[in-house]
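This is the structure I want to talk about, given as structure tokens.
One protein chain is absent from this view; the other protein chains keep their places.
Right after this comes subunit A.
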């Protein structure tokens, strides 16, 4: 019989914690508003901090009532997740490490536990210990969620910056009717090489370009992978009916390529972007004349 009773009682401590949080919502929110985690984010008005605290207490109460105190995916948390992410973002912008944020969140626990202890002062010790353990577990879950939010915020920032870098890194320039160029600057990895290849080929179609110039003046080193990507780009451009010229190979890079034993024999190379442009223009049938006799040329 006692076992059955225990089974019936299951979930009651959780519900009790939920009730407690609900009842003391105002007090907890007021206390939390003075903690670093809230105070440092809502610097302008204390009322805002209290509001945020109330929302958080509500969420915790809901999770406790549903009996899923250890589950970070509990329904109650979904409402505050965004708010926590915003707060974490503000904290990491201020230069705090995730562990410091975690400590701030840990500091939210004592005020609540103090309230609970005060309320259950006359209750049996067994019951008090059980309830306060439960509350600690719940606050631990909250900490996990905050950490998750902080990390995903950082990840989002990195992703955003990577996108920006990609966009900046691959401008396709139209040099002449039928001639496009990509001046590559900085280290090439395979993801970037792929983007370069795609944007260059897209612009060949868009501009109906007969010539595509890959200028690698700004590329510090070339390894076999990058060289292979260059060859692939050249081959793909040829398949589409355009000719690809590689320009700006510096002496050191030329040496590396020879040392690696790579055969760039099928690729048209020129010393500088200017030479490559001159080559392409000549192939297109334009005459390039020295400046001394200017005006005699076609353009």
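The rule is simple: a contact is a pair of C-beta atoms (placed from the backbone, for glycine too) under 8 Å apart; a residue touches a chain by one contact, two chains touch by 3 or more; residues count from 1.
In the analysis below, contacts and distances are computed from a predicted model.
Colleague: Which of the following names does UniProt give to the chain that is not shown: "STAS domain-containing protein", "Heme exporter protein C", "Maltose/maltodextrin import ATP-binding protein MalK" or "Probable glycine dehydrogenase (decarboxylating) subunit 2"?
Modeller: Options "STAS domain-containing protein", "Heme exporter protein C", "Maltose/maltodextrin import ATP-binding protein MalK" or "Probable glycine dehydrogenase (decarboxylating) subunit 2" narrow down to "STAS domain-containing protein" for the missing chain.
Colleague: Can you work out which residue in A:107, A:123, A:225 or A:240 touches the chain that's missing from view?
Modeller: Once the missing chain is taken into account, the touching residue is A:240.
Colleague: Touching the left-out chain: which of A:23, A:93, A:174 or A:232?
Modeller: Of these options, the touching residue for the absent chain is A:232.
Colleague: Considering the whole complex, which of A:57, A:85 or A:201 touches the chain not shown?
Modeller: Counting the whole complex, the residue in contact with the absent chain is A:201.
Colleague: So which bits of subunit A touch the chain we can't see?
Modeller: 177-178, 197-198, 201-202, 204-205, 208-210, 232, 235-243, 266, 283-286, 298-299
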